[in-house]
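Note that one protein chain is taken out, while the other chains of the complex remain in position.
Let's turn to chain A:
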Amino acid sequence: MPRRRAGFTDVWRRHRAVQIVARGVAVSFIVATVAFSVLRFAPGDPVLAILGDQATPSAVTAMRAKLGLDGNIFVQYLRFLGHAVRGDLGTSITSGVPVARIIGDSIAPTLSLVAMTAILALIFSVPLGLRLALAPEGLFSKVFRVAASLSLAMPGFFLGLLALLLFAIRWGVAPVAGFTSTFPGALTYLWLPALVICAQLVPILARVFRASVLRTLDEEFIEAAIVRGVSRPRFYWHYLIRPSIAPTIALLGYITGQLLGASVMIEMVFSMPGIGTRLVRAVTTRDYPTVQGILLVFGVLVVLITTLSELVIKRLDPRAGGDR
């Protein structure tokens, strides 16, 4: 192959960060396609569901236009994408408010909940995973295994309900419902729901972290560090935790979708005015433009968080996915 000047493909290949971001953008479009398809390809007709069987043909045509369901499917698709890129997600049928505004108003509680959960989950999983890795066959590990299967089989919304009953109603140490977007104030509303989600998240993360710590312990640099007498905090952070944490963060990014799904349920239980609550309300009132818009936002959020976690991993562990 003849020599040529460094071009686009070289930037592409060398800068994995560019590659990660570009893939995120591409996947966002695919996710938008799924959000678009649900209303069109799921069995049933949204227009008849809203108007009923007795609707006049003109009313049907008008509603079809209002939902963006008129015309050829490709035209619909291009129109949907065109509007979505410009931030126009349609208008709610039930309230007449632009869907983008509904989402903007309700996204803060959801994002705070997810962020708080992720932080708490890491805070719990890292020491837990370390402890499990350093004493794999002890009583502690046995207790953990039993507790883990119990909490994974527990329906999240039921756990939330029990927590609400005990902490908020019986002991009064947490608010029963609501949210505030001021910073320290929000924590009073967030800690209990976040802990409930953590109950199901921590066992999974701790198990993965434990496995990667075990793998790290086999590395030669661990032995070298011990021989050199590296100080204890430095040993734990630089030699044990940092090289081991990448898979855990990758998993956290990968199960963000599940995390967002869990937050839908928990928002409902704790009556938080988040995007999940709005989605459920839109589904039960058959507010299709809102459903479609929120689906799109959920999909894009998942892609965004996955992309971010890949970038974080790249920084933490340069070995991860160098030239693949």
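By our rule, a contact is a pair of C-beta atoms (placed from the backbone, for glycine too) under 8 Å apart; a residue touches a chain by one contact, two chains touch by 3 or more; residues count from 1.
Here is the rule we use: contacts and distances are computed from a predicted model.
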Among "SOS mutagenesis and repair protein UmuC", "Thiamine biosynthesis protein ThiS", "ABC transporter permease" or "nitrile hydratase", UniProt-listed name of the chain not shown: "ABC transporter permease"
Sole contact to the chain not displayed, among A:Ile20, A:Leu132 or A:Ala282: A:Ala282
Touch with the omitted chain, as defined above, among A:Ala108, A:Leu134, A:Leu161 or A:Val230: A:Leu161
Chain A residues touching the omitted chain (full complex): 27, 30-31, 33-35, 38-39, 42-44, 46, 49, 149-150, 152-158, 161-162, 164-165, 169, 257-261, 264-265, 268, 279-280, 282-284, 286, 288, 291-292, 294-295, 298-299, 302-303
